[in-house]
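Here's the structure we're looking at; comments come further down.
A protein chain is absent from this complex, but the other protein chains hold their places.
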Amino acid sequence: MLRSGAGSSFVFLTIFCVILVAVVLLVRRGVFTPKIRRVSQLDAIAELVGRATEMGKPIHFMPGSGGLTGGDIAPQTIAGLSILGYTSELCAKYGSKMFVTIRVAETQALARDIVQQAYLAAGKPDAFDPNQIIYVAPTSQSYTAGVLGLMNREKIAANIMVGAIWAESIMFAEEAATLGAMQLGGTAHTHQLPFMLACCDYSLIGEELFAAGAYVSKDPVQLAAVVGQDMCKLVAIALIIIGVLATIMGSPSLLNLLKW
Amino acid sequence: MSEQGSFLTRLGKMDRRFMYVVILIAVSIPLLRPLALPLSVSPETRLFYDYVQSLPSGASVGLTFDCQPGALPELYPQMLAILQHLKARQTRMICVAFFAEGAMIAHNALTDVFGPPNSHPNYGKTFVNLGFIAGGETGMAAFAKSVKGAAPQDYYGNPTAKMEVLSGVDTAKDFALIIEFAYGTPGIPEIMRQMQSPYQVKIAAAATALIATQIMPYLKSGQMVGMLTGLRGAAEYENLIGKPGEAVAGMDAQSVAHVAIILAILVGNVGYYSERRKQKRSM
Amino acid sequence: MFTLIVFSFLYRDNRIYKLVEHIYLGFAIGVSAVMARASVTSIAWNQAMRGAWIWLLPIVVGLLFCFYFSKKHFWVSRIPVAFLVGGATGLAISGVVKAQILDQIRGTITLPILTAPNPVTAINNVLIILGVASTLLFFFFSRERKGIMGQAMLLGRIFVVVALGAAFGFIVMARMSLLIGRLQFLFKAPSLYLLPIALVALLVWITWDRRKARVSKA
Partner (left out) sequence: MSMFGKRTLPFAITFVFGFFMVIDFFFSTPASAIASNVNTSFVVVANFAVITAVGTVTLMHIRRIQKKQEWYNSLALLVVLYLTIAIGWSSPSDPTYLWWFNNLFVPLETTVFCLLAFYISSASYRVFRARSKEAALLLVSAVLVMWGRAPISAVISEGFAAIADWMMAVPNTAGMRGIVIGIGIGVISIGIRTLLGIERGYLGGKVE
């Protein structure tokens, strides 16, 4: 039985799913190739890694301080981790030092897996050191205290923080700025976005984070999902326009549909 | 002229540590010597207060302590003010935490309002601390589905199945109001998804100022019945229930700190512009 | 006392801070382990002991995390991870539709324009609707930022920046309250008596540090 009040979400989730899957299938069949505009923030990752390598200083990567449980956290963590894969591949290629700090234990296994695979993909499996993945501490504050210390001692040259991030954002950004590090920040936490925008050299705002993994992968199938994402946004905008017109004309039918 | 220019330029490049000292002093002075500035009540706080005021005695109010100690400077005064108000309204108080440390924070807040909870005669009758339910949003979903199932024991190890305070409280639907002390995740968006939208329960937020911006849309869209914002919200609530406390005292310091930061931004910009002008001139 | 040591980090990383930091990390991890144990016992273990053996299943799956330390069978630790990812993703995509998309859209289209109580509200509401739509356009990935589309995206960008600026200002308030709370604590006995001692110690240290820096430069 359909739960009460869940009807509209079910319908729209189905619509969104159909759009996404359809676009992905079309691309897979080769009907069209997805075109994505440049996201300069993501192109900057190579620049960050390159600069750090030249300076001979390490890169700090933080795949967010969220875990794998909980609604909008897990997707952000997954998005952060897919950027981790790309970054560590670059690091392996250039031979730059990188360390990853972890706050939530369940992401540790994943992060290690990803970094290891990236080194393998770059053809340098021996350069991988499991100690690059550092579990710091479980609460936001203890994690912050630990990472601030680490950043200082390692004299980092680049700081990449993408994923579910809370109060750490501004402290890391400030400390890294003092150390002269270049930074990329990205999160879908609306209350942390102001800091990302203001304090980092490059920032991924909200939705851009979720498209990032697909963008850096350059895999047409993943890019297709991003195109699908745009179409879903068109649906949302259309709903708003139709809804506003309907409300002006005094018809509550769309509203009732959304409430269903 | 050139001397002034260099002074202004230097202002723009001030050591950040100097900034720290300025802030520290700016905040300390009003704390040691209160200025007693007036304080108005914002509409969100008013909504919150009115809703609690309208609850009948015996109504079941859920309080979710979803924060870590780091949020306490803002949230603890809110907790005390709200608990005191609920106590005066004689509602049932069902405390639960979806943050590990929240259970202990709830214990501390209850202790400050009632005395040691576990030995209080009304414990288990009008209020209870169900302790921590792990899993973040999944924990919330489990709690919403079955209160006693998710918390078979309370924080002190008592079985909850036959507790008086929980009689008739089985799912999230049975709460007259859930007050979420919001600090991070799980927080308001999660409670909206797992409790408000499936069970149509009323939610009020007592949030850090930081979270407040994020959850404003929920208040606008009517999903939330009221909101306390940070220390200021606590101060306003303290005034509304007629028991001014630490939050009210902290508001002066808040004002001064804001002014100090605004001044710093202005100074920074003056320095920046004078430097830019100098560069242009030298070109 | 810890407060002051931590504050000293603001001046420079130092040995005492490092020690406190390590103690603190030890604490935090310990606390989380204690919490995890308590939660596992109260949810799964106790029920399993009461005869609901099925509850041993999550315990076994959880224990697979131990394979993290095995070089050869590392992949086994992917199983609990996959379990968590699946559940969280399922919950996320189903919950997000209503709360983060439909209800927000509903909140936007119910804003009265013609029936608004006064013209100011009407204008504000039109602004909000425009803002929401253009912000969404700003996030388009499959179009370059050119032409009319580019104009709309720019408008979206402006809304994003102003919104985040306002949020920044708002957040400053939160952060200051934290400092205020801590200082309120410091200004109370007995910490108040420690303050002067600590300040003197800090000053001595800074002076010494500066001198050392000067000597090493020379």
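Before moving on, here are some points about what is shown:
Read from first to last, the chains carry the letters A, B and C; within each, the first residue is number 1.
Simple rule for what comes next: a residue touches a chain if its C-beta (ideal position, glycine included) is under 8 Å from a C-beta of that chain, and two chains touch if they have at least 3 such contacts.
This structure is a prediction, so every number in the text was calculated from the model and none was measured.
Shown chains touched by the missing chain in the whole complex: A, B, C. Only one of C:49, C:127, C:149 or C:199 touches the absent chain when the whole complex is considered: C:127. Summary of contacts with the chain left out: across B:45, B:138, B:160 or B:185, the touching residue is B:138. Considering the full assembly, A:171 is the residue among A:26, A:39 or A:171 that touches the omitted chain.
In the full complex, the hidden chain is touched by subunit A at residues 1-3, 6, 9-10, 13, 16-17, 20-21, 24, 67-69, 71-72, 75, 78-79, 81-82, 85, 104-106, 108-110, 113-114, 116-118, 120-121, 131, 133-135, 138-142, 144-145, 167, 170-171, 173-175, 177, 188, 190, 193-195, 197-199, 205-207, 209-211, 213-214, 217, 221-222, 225-226, 228-229, 232-233, 236.
Taking the whole complex into account, subunit B touches the unshown chain at residues 14, 16, 19-20, 22-24, 27, 37-40, 42, 68-73, 101, 103-104, 107-108, 133-135, 138-139, 141-142, 145-146, 149-150, 155-157, 213-214, 216-217, 220, 232, 251-252, 254-262, 264-265, 267-269, 272-273.
Residues 2-3, 6-7, 9-10, 18-40, 43-44, 54-55, 57-59, 61-66, 68-69, 75-97, 99-101, 104-105, 107-108, 124, 127-136, 138-139, 156-173, 175-176, 178-179, 181-182, 185 are the ones on subunit C that touch the missing chain.
Definition applied: only the chains that are shown with their structure count from here on.
The innermost chain, defined by the distance from its C-alpha mean to the mean of all protein C-alpha atoms, is C.
Chains joined by the most contact pairs: A-C. Taking each chain's centre as the mean of its C-alpha atoms, subunit A lies 15 Å from subunit C. Between the Cα centres of subunit A and subunit B there is a gap of 28 Å.
In subunit C, 31-32, 87-88, 91, 95-96, 98, 100, 103, 106, 167, 171 are the positions where the chain touches two or more neighbouring chains simultaneously. The multi-chain contact residues of subunit A, meaning those touching 2 or more other chains, are 5-6, 67, 69-73, 139, 141, 190-191. Against subunit C, the residues of subunit A that register as touching in their complex are 5-6, 8-10, 12-13, 16, 34-37, 39, 67-75, 78, 105-106, 108-110, 112-113, 136-139, 141-143, 145-146, 148-149, 152-153, 190-191, 193-195, 197-198, 205-208, 211, 215, 226-227, 229-230, 233, 236-237, 239-241, 243-244, 246-248, 254-255, 258-259. Remark: subunit B residues 16, 68-70, 101, 135-138, 184-186, 189-190, 193, 197-198, 200, 210-211, 213-214 touch subunit A in the complex. Across the interface of their complex, subunit B is touched by residues 3, 5-6, 66-67, 69-73, 139-141, 164, 166-167, 174, 178, 189-191 of subunit A.
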